[in-house]
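Below: one structure in structure tokens.
Apart from one protein chain that is not included, each protein chain of the complex appears where it belongs.
Right after this comes chain A.
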Amino acid sequence: MAQITLIEAVTQALAWEMKHDPSVVVLGEDVGVNGGVFRATLGLLDKFGAERVIDTPLDETTIGGITVGLAAQGMKPVAEAQFEGFIYGMLEQIICHAARLRNRTRGRMSVPAVWRAPWGGGIRAPEHHSEANEALFTNVPGLRVVLPSSPGRAYGLLLASIRDPDPVIFFEPKRIYRQYKEEVPDDGEALPLDVCFVLRDGSDVTLVTWGAQVKETLEAADALAEEGISAEVIDVATLKPLDFDTIHESVRKTGRCVIVHEAPRTAGFGAEISARLAEHALYDLVAPVERVTGYDTHIPLFRLEMKYLPSVEKIVAAAKRTLAVS
């Protein structure tokens, strides 16, 4: 079985689903001949033809809106925003229609669509190519927000997202698109949406994260282990709806929690997790919850961006702060 990268897992999932469900179409800028600027749709045009792999005119309003129309008429569109920073032109269609059509029509119509976008910083890219804007979407009722962090989870969660009867925002951490390979059977097996994945068991502190920061967080857990500290690592994977039970169960065990995300701190999704801990797990906590996040600034252009993003060292320091409380 072939070892594949996260981005190849995206392609593999798209190809599987297009092969088995003729209503699935892919649309966006440069998704055809070019196979997407990151090559997520590589080879799909040859396999499925220009009617199902659609290079649109360069207009996000168009992409956002025709995706709603396609989905409402029984297609299963997977729209690509070329970068997360270019999804804003689709927002009106996503928020006012995709997320609301089921509710508006009392279930008569719905929008079973997926919006994919490369997401996050750390690739020395130009302005608007490095944002972590997931919290804009987690505040919208009716949307699911998914952010896989490994090839296997990218494959399984993308299949689940396409099959889901409601609109899904599917962000792909571009910094780890090609970070490593793993075996991902091309068997069409979806992973459950709406569950967190415990990536590493531990007993002293719970580290909660998603996206590319999973890499730094696992490394931080390694570093902590060398000092005899046992960290549990949770990849949230589906932010909305949130599987809080898995997080709560872990915190019941450890009494300490560090939330890591690269988006700005204020009203970042870490705030939601932290609020739920305050609401439901206050008496399980031994130490205040720590957040390691981007600052409340624009992510800087790349000469400074690594000073903005969370790092292994920052995560380790935060974990130790929680452990200093007893």
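Please note the rule applied: a residue touches a chain if its C-beta (ideal position, glycine included) is under 8 Å from a C-beta of that chain, and two chains touch if they have at least 3 such contacts; residues count from 1.
One rule holds for everything that comes next: contacts and distances are computed from a predicted model.
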Chain not present in the shown complex, as UniProt names it (candidates "Pyruvate dehydrogenase E1 component subunit alpha", "Septum site-determining protein MinD", "Hemin ABC transporter, permease protein" or "Lipoprotein-releasing system ATP-binding protein LolD"): "Pyruvate dehydrogenase E1 component subunit alpha"
Of A:Arg124, A:Arg178 or A:Arg252, the residue in touch with the unshown chain: A:Arg124
Option touching the unshown chain, where A:Arg163, A:Lys181, A:Arg265 or A:His280 are the choices: A:Arg265
Residue among A:Glu8, A:Glu29 or A:Glu290 that touches the chain left out of view: A:Glu29
Residue ranges of chain A at the interface with the undisplayed chain: 29-30, 32-35, 37, 55, 57-62, 85-86, 88-89, 124-129, 265-266, 295-298, 300-305, 307-308, 314
